[in-house]
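For this view, one protein chain was removed and the others were kept in their places.
By written order: A, B and C. Residues from 1 in each chain.
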Amino acid sequence: MIKVDPIKVTVWNECRHEKEDADVQEVYPETIGGCIVDNLKPYGFDLTLSTLDDPQQGWPDALIESTEVAIWWGHRYHDELSDALIDKLQARVLAGMGLIVLHSGHHAKLFKRLMGTSCNLSWREAEGGERERVWCLKPSHPIAYNIPPYLELPQSEMYGEPFDIPEPDELIFNSWYQGGEVLRSGCTFQRGRGRIFFFAPGHETFPIYRDEHIIQILANAIAWAHQPHQSGWNLGNWGRPIPLEEGAPKQTYYKKPRKLMLAEKAEKVKK
Amino acid sequence: MIKVDPIKVTVWNECRHEKEDADVQEVYPETIGGCIVDNLKPYGFDLTLSTLDDPQQGWPDALIESTEVAIWWGHRYHDELSDALIDKLQARVLAGMGLIVLHSGHHAKLFKRLMGTSCNLSWREAEGGERERVWCLKPSHPIAYNIPPYLELPQSEMYGEPFDIPEPDELIFNSWYQGGEVLRSGCTFQRGRGRIFFFAPGHETFPIYRDEHIIQILANAIAWAHQPHQSGWNLGNWGRPIPLEEGAPKQTYYKKPRKLMLAEKAEKVKK
Amino acid sequence: MIKVDPIKVTVWNECRHEKEDADVQEVYPETIGGCIVDNLKPYGFDLTLSTLDDPQQGWPDALIESTEVAIWWGHRYHDELSDALIDKLQARVLAGMGLIVLHSGHHAKLFKRLMGTSCNLSWREAEGGERERVWCLKPSHPIAYNIPPYLELPQSEMYGEPFDIPEPDELIFNSWYQGGEVLRSGCTFQRGRGRIFFFAPGHETFPIYRDEHIIQILANAIAWAHQPHQSGWNLGNWGRPIPLEEGAPKQTYYKKPRKLMLAEKAEKVKK
Partner (left out) sequence: MIKVDPIKVTVWNECRHEKEDADVQEVYPETIGGCIVDNLKPYGFDLTLSTLDDPQQGWPDALIESTEVAIWWGHRYHDELSDALIDKLQARVLAGMGLIVLHSGHHAKLFKRLMGTSCNLSWREAEGGERERVWCLKPSHPIAYNIPPYLELPQSEMYGEPFDIPEPDELIFNSWYQGGEVLRSGCTFQRGRGRIFFFAPGHETFPIYRDEHIIQILANAIAWAHQPHQSGWNLGNWGRPIPLEEGAPKQTYYKKPRKLMLAEKAEKVKK
């Protein structure tokens, strides 16, 4: 019988709308991050809630190190995050931390860093929202476990194509909007050892994170993003001066300064 | 009959080895960039040579704008390039400039930006080089035009797996090394509108850019990377307040400050 | 100045609806294939029209051989095509013939052969059609040349997800339907040397092939699918008894029957 430690999940929430906007407070009195944490609890994860206004912008080094899967919700204050922090987080994803980027996180520094593109898309924020229908393209994918062919979100912000991302490794969800647009709304990407899932639904003024299917998708994505194992070796800058094949040339001069090596070489040639 | 203007190609060369190392001067007296330019001339491209020590580190704004395909050779001084310049170049690639990254450019800031990964690999620089055999996997690909099933490079630096890149869109070349390693040595990636080709062969102390097949591959890659057309629209941050479908909700409040809008809303509710 | 021979395009049309259904006759009096051929003429292709009821089901050997890009429209009579013919056509695609599969061709034997999957999808054929909006995801792709961000088709048959295809190499178009569904409606796949483009729009009772943008997409796709060059070597079953590396083991016994070889070996061992 297997004993598995619960996955260490950090839910990072910008958590400014919740302080600034009355309508967001109404929909998420416990904050967006708080709502996600509450709803993920029954799945048995080891959950930590963290926000932009916490020390180290919510990412002290020890937390970066211990987090196995991060969930990211940010929107208006992406630019406040320090580049040095983003450097650390990017390195942590490449080293194997799973990353689930939600909704307006498409413009988060960390996500743009990992994609290499602008991550622009088209958008429309109708006051009462509009209908979004999230179609599942891959019923057998781990992220689609227990999900019907489509979900209906009565109130959503339109996020539409063209979405400037690299071709996703896998396209899991494809959204329809009432106003006439579509979006690749659930995409996976592997970068280094890290698995990344972008998931579009989740506006701050609509109770999308109270939808049980949406929460199921997040729980599935955590389990999926956690999957890469930690083997004993990594994707490092790997000098291999000694070849594997007998008789093949070796690297000999790399240990001394190149100029010295060249000077010696020149000496030899003279003689 | 079609009249096509020649493709505007900028060959950017770090060009420091050529000043510092006698052995590089011996192999490339005309510099690496100069050799590439000379050998590409017969193909009819409109070629510009540019180096790190030129004004604006070789990339004045007008050149960034006019370049249709950039070839990139850098090695020891990647970090000297200013982040502001890399911002501009990344934006230019996303806007459609083709980019051909050669050999040690795998660690160039620009390439790492576009990949989102460390781009680490394993390596061995044997003094006289070692044999590399570049196998072609896709004989019908435009980049493989006129290329036999494999090329032999008698002297090469070993660049081996694991190579920390996103899964390439297409794997065109796969290299074998005398010492026992392998590498995905010719990979394509699309980012935004820009087409990117990474090509591993090309060390500063071996006359690889004098090999006619290698030059043919570069010429092919230029033609391929230039292909994306310039249509009238782009991958921008696209606000679409008016839906396409009649009766679907519109965005109404985005033009005034959100707080004002909310205050007015509250007023209305009171009444 | 370049002189290029016009691309040899064969438009294969099942052409039975046109004989059986009054409403199809009304929309396409010149037949579906005839309409496509007429509208592609201005682009300067060398066009051949061919149908299921022609000799060899429209594919005599000489035509298979000479066709550079095939356009495929079939629907109700996929199963009539002989397996032997499909074998030949599959081999021809793998050898480099471009293939553009339209609409109900998703269930064509040839397409299913090349995909390896069921190619099932969801569908609804409303009598007067319903609105489809085809969104372009890759404005710089050759297939999207001269195409705006979206096309509107006032009357279309709904073809929706889940669409059982391998992950496409590139997703170019993504469709929205009035009834609430979505589809990956423009997908590329490379198989062997052949480039394949599946494009969903195009029902027999709606004048979709009279839309100038749809025709532009077909013309673009022909140019794209024709691109793979014909180099001097192929993806064959390639015995290589002699290794490239000196001293590596050779294959010696393959020319005689294995049993004889083994018998001789046994003899040797005895001695």
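The working rule: a contact is a pair of C-beta atoms (placed from the backbone, for glycine too) under 8 Å apart; a residue touches a chain by one contact, two chains touch by 3 or more.
Please read these numbers as outputs of a predicted model, since none were measured by experiment.
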Selected from C:53, C:152 or C:169 as touching the chain missing from the view: C:169
Contact with the hidden chain (one of B:7, B:24, B:136 or B:218): B:136
Hidden partner interface residues of subunit A, rising order: 1-4, 96, 133, 139-142, 144-150, 152, 169-170, 190, 193, 227-235, 244
Hidden partner chain, residues of subunit B it touches: 133, 135-139, 149, 160-163, 167, 170-171, 174-177, 180-182, 184
Missing-partner contacts on subunit C, residue numbers: 20-23, 90, 94, 113-118, 120-130, 158, 160, 162, 164, 166-167, 169, 177-181, 189-192, 235-245, 248-254, 258-259, 262, 265-266
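We take it that only the chains that are shown with their structure count from here on.
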Taking each chain's C-alpha mean as its centre, the one farthest from subunit C: A
Gap in Å, rounded to a whole number, between the CA centres of subunit B and subunit A: 25
Between subunit A and subunit C, centroid-to-centroid distance (C-alpha), Å: 36
Chain centre separation in whole Å, for subunit C relative to subunit B (CA means): 31
Numbers and ranges of subunit A residues touching at least 2 other chains: 160, 162, 167, 177, 180-181
